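Up next is chain A:
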Amino acid sequence: MSALEVSNLSINHGAIVAVRKLSFTVEKGQLAAIIGSNGAGKTTLLRALSGLIPASEGTATWKGKSLLGQKPENLVRSGVAHVSEGKSVIPELNVKENLALGGIWRKDKKDVAIATEEVLELFPRLRERLQQSADTLSGGERQMLAIGRALIARPDLLLLDEPSLGLAPLIIEQIFEAVNQLRHRLGLTVLLVEQNAMSALKIADVGIIINVGTLVTSGQSKELLADANLRAAYLGY
Partner candidate 1 sequence: MLFIDTLLIGLSSGAIYALMALALVLVWRSTRVVNFAQAGQAILSTYLGYEVMNMTHNYWVSIPFAILGGAAIAAFVDGVIMRALVKRSHKGSVSEIAPVIATLGLLGLIRSLTGMIWGNAYLQYTSPLSGKGYMIGQHTIPFSPQNLIIVIGALLVMGVFAAIFKFTNLGLALRAASFQPEISRLAGIRVDRIRTIGWAFAGAAGAVAGALVTPTTYLSPNSLDLLLVSGFVAAVIGGLDSLIGAVLGGLLLGVGFAFILQYIGTSVTFSAAFIILILVLFMRPRGILGSKGGRRDA
Partner candidate 2 sequence: MRKSKSLSALTFLAIGLFLLGLSNFVDELRVYQGAQIAVYVIAISSIILLTGYSGQISLGHGALMAIGGYAAVLSYTYWHLPFLLAFTVGALAAALGGFILGMAAARLSGPYLAGTTLALAVGLPSLANQFHILGGEQGLSFDIGEAPKWISNKTGGDFTQYKWFFWVSVVCALATIWFIKNLLQSRFGRTWRAVRGNPSAAALSGINIGRSKVLAFTVSSTLAGLAGALLAMLLGLVAPMAFTLTLSFTLVTGAVLAGVTNLAGSIVGAVVLVGIPEFTDAVATHLGGSEKISANLPGLITSVLLILTVIFMPNGPKLHKRKKVTN
C-alpha cells in the first residue's frame, strides 16, 4: 500500500467539476510533482486534501487514514502540512511570530525550539529578519517563511502549492533546492503542485500531469521529461 492514495476523487467548485475522478499514489519519502496549467484543478486538489473544501466523491488516504472530511487544523496535528498558494504568511505579524504559529499547538516546546532553530539554519535570511513584519519580506523570503512555519509542525506529508509563483528564476531554484534537501534529510513525503513543470520535475521522483481536472498521465519524472509529445503538449517547452 502506498503512503498517499488518491482514488476516484472528484471535487466540485460551485457548479463546476474542478477535479474529476482523479487517482494517483505517492510512496513514502517520495516527492511527487502535480503538473498542470492554470485552472487544471491543482489548487482545488490540495485544498481538498488539507480539509479546506469538501470532495464530492472518491477517497484520499494518508498512511491508511482518510484525509477527507477532516478539519485542516486537525490534519496539521496529524502530520499533514499545507503551504497554500501565494506565500501563506500573515503579513500583520512579524517573522518570529509567523514561525511561532507553526508550533503554537504543540506540547513539546523543546522540540519546537529545535525545529525553529533548524528552519533558521536552513533559511538564514529569516534569522536576519526575525523582528521585521512579514509584510516587508520579498516574495522568496515569504515563501521560505511559509515553508519554515509548516516544518515547525514536524509534518511527514508536505503539500506545497506553487511555491514558484511570482518568483525570479534564481530564487525558484533556491527554494526547490531547499525543498529537495529537506525531504531527503527529514524523510518527508512531498506533494508539489506546479505550473513550472521543468523545475518541478527536475527534483521530483514522480510526475502527475493533469488537465482540466482529469489525469493525463503519471510516471517517473525522468521518463516524463524525456517524452517529446508530453513536453510539447503539457510541459510547455
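Behind the choice of candidates: all candidates are chains of the complex that A comes from, given by their letters.
Please note the rule applied: a residue touches a chain if its C-beta (ideal position, glycine included) is under 8 Å from a C-beta of that chain, and two chains touch if they have at least 3 such contacts; residues count from 1.
In this text the structure is predicted, and so the values were computed from the model without any measurement.
Chain A shares a touch in this complex with candidate 1, selected from 1 or 2.
Chain contact summary for the complex, chain A toward candidate 1: residues 50, 52, 71-73, 76-77, 81-84, 88-93, 97, 100-102, 104-105, 149-150, 153.
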